[in-house]
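In what follows, a single structure is set out as structure tokens and then discussed.
Omission of a single protein chain aside, the complex is shown with its protein chains in their original locations.
Think of it as A, B, C and D in the order they're written, each chain with its own count starting at 1.
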Amino acid sequence: MNYKIGVVDTTFARVDMGSLAIRELEKHSDADIVRVTVPGMKDLAVACKKLLDGGCDACLAIAMVGPHRLDETCAHEANAGIMGAQLMTNKHILSVFVHEVEADNDKDLYDICVNRVTKHALNAYLLVANPGELAKNAGMGKRQGRADAGPMVIE
Amino acid sequence: MNYKIGVVDTTFARVDMGSLAIRELEKHSDADIVRVTVPGMKDLAVACKKLLDGGCDACLAIAMVGPHRLDETCAHEANAGIMGAQLMTNKHILSVFVHEVEADNDKDLYDICVNRVTKHALNAYLLVANPGELAKNAGMGKRQGRADAGPMVIE
Amino acid sequence: MNYKIGVVDTTFARVDMGSLAIRELEKHSDADIVRVTVPGMKDLAVACKKLLDGGCDACLAIAMVGPHRLDETCAHEANAGIMGAQLMTNKHILSVFVHEVEADNDKDLYDICVNRVTKHALNAYLLVANPGELAKNAGMGKRQGRADAGPMVIE
Amino acid sequence: MNYKIGVVDTTFARVDMGSLAIRELEKHSDADIVRVTVPGMKDLAVACKKLLDGGCDACLAIAMVGPHRLDETCAHEANAGIMGAQLMTNKHILSVFVHEVEADNDKDLYDICVNRVTKHALNAYLLVANPGELAKNAGMGKRQGRADAGPMVIE
Partner (left out) sequence: MNYKIGVVDTTFARVDMGSLAIRELEKHSDADIVRVTVPGMKDLAVACKKLLDGGCDACLAIAMVGPHRLDETCAHEANAGIMGAQLMTNKHILSVFVHEVEADNDKDLYDICVNRVTKHALNAYLLVANPGELAKNAGMGKRQGRADAGPMVIE
């Protein structure tokens, strides 16, 4: 049985994050990939919902968030919609947002994109194909975008 | 087959943004246009929803946002409603909001209006008529309102 | 054919804004008016929804917002509910909120109330009885509460 | 005919506000009271919804809000849920939240609790049993928690 995973990204992003996700998902021979591109992050939720209603098992909603206050408000609205789409479909949408304010410079921003998209593409696959793999890492301080924080060690 | 696109704007805006959208959409002979005007931006969501329930394939929700904090709160509430309307109809509503705080002066504000409305009118058409055209621009740093940021170039 | 319009106001307001709305609506012989009063602004949304479900074609949700930060949060929650009620009923609810922080003093606050309620009562009527009249004013910088801003004039 | 009113409060609150509400409701012989206690304010919405789905005509959602920023965020989330529960049931839930930041000291906080809970318990009863009584006080500057502001007097 194959798993159908939707990859939705934007023309707004300055990095082709959708292709990064697809490259990771293609490592799994039982993953079928559907890609859709929308203009901006507020268009992700309904695009994901349509894919999930159409048979996808999970989606990645991938966006780059500009540096201004209005961009942050947009990101919040986009994520609220992604939340609603999940509850309406009973399926996971992993929100993969990279905020320009997280990065020191473009190189750093690019590295965050690669790290976060790749790890969350694997997470999306595991959520539908092998959730037990995630359970093994409960409370392990996993991070997407930077190195893992790791589990807390109390002396 | 024709595509039916709703254009909803406000009497609050100081620029006739709805007509700018229609001018762009009329370049596409297979686009049928329905225009509705409401008082303010918080009235856009239900007006769009009614158009989408009535057969429109996509909508443009067009507004100008005043400079005060209360205006920004209104814009957030309006966008939350537009998000909900999309999820309830499984159709795209492109939110085309121009904020007075984005502009240096009225001329600049007008230019942002023309640029953003025109580009998003094309985006609305492409979303329903030719989504593959958007996919070609995934991650290309497209902007509406100003010049494109373009894709990131890492040396 | 008559249009049934709901007027919902609060006991919290310090001005009888509901009566101001009714005075304006009564100028239109084809408007049937139903009035309901609730304690505060967070009670408006469900009261409007009940009226719309019960046959009203549109509603006015009328409130005065106190000057404290908690009042603003309440207003935001109230407006989110009004947005939801519109999407659930496919009918317009015009949110007519007057914030104490908008005014210099009580006289100014009263004038804003009269201006905003009266103009939005007419808007509510036009939305259901004569939407073409609103279309004529698209982008004309209409305001409720103060004088119109008017359309932008670029030299 | 009797009116069934739900009283939902929390173990978090430092005052037994639910009992204050019940004491007021018991003055009305046609009010049947159902009480439920949940851990915190974010648990109120679904508890109220279950009561309303189960036959209650209205609910009081009663909470005390701690003094920290995170408490205020919780209160906002709780109120958003209460708003949603009202729209889903077409019934009123009066949100009776007392914020520690409103009070100068514990005695003051207690007085606010008594005043707000008592008045809103009456409001909940009137909303279902005698809404005309609320209509008489439209725009009269009624307050819960402190003395009424009263109607505006313009000289």
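The definition used in the following text is that contacts are C-beta pairs under 8 Å (C-beta built on N, C-alpha and C of every residue); 3 or more make two chains touch, one makes a residue touch a chain.
Quick caveat: nothing in here was measured; it's all calculated off a predicted structure.
Undergrad: Shown chains touched by the missing chain?
TA: A, D
Undergrad: For the chain left off this view, which of D:5, D:25, D:38 or D:126 is in contact with it?
TA: From the options D:5, D:25, D:38 or D:126, the contact with the absent chain belongs to D:38.
Undergrad: Please give every residue of chain D in contact with the chain that is not shown.
TA: Where chain D meets the chain not shown: residues 9-19, 35-40, 42-43, 45-47, 49-50, 53, 70, 73-74, 77-78, 80-81, 84-85, 88, 106-107, 109-110.
Undergrad: Tell me where the left-out chain touches chain A, residue by residue.
TA: Touch set of chain A with respect to the missing chain: 72, 75-76, 79-80, 82-84, 86-87, 90-92, 94-95, 99, 102, 120, 123, 127, 131, 134-135, 137-144, 149-154.
Here is the rule we use: only the chains that are shown with their structure count from here on.
Undergrad: Along touching chains only, what is the step distance from chain A to chain C?
TA: Minimum step count, chain A to chain C: 2.
Undergrad: Compare the CA centroid of chain B with every other chain's and tell me the farthest one.
TA: Farthest by centroid: D.
Undergrad: Between 0 and 180 degrees, and as a multiple of 5, what angle does the rotation take that fits chain A onto chain B by Cα atoms?
TA: Rounded to the nearest 5 degrees, it is 70.
Undergrad: Rounded to the nearest whole Å, what is the centre-to-centre distance of chain A and chain D, using the mean of the C-alpha atoms as each centre?
TA: The answer is 40 Å.
Undergrad: Hunt down the residues of chain B that sit against at least two other chains at once, touch-wise.
TA: 80, 84
Undergrad: Among the chains present, which pairs are found to touch?
TA: Those chain pairs satisfying the definition are A-B, B-C, C-D.
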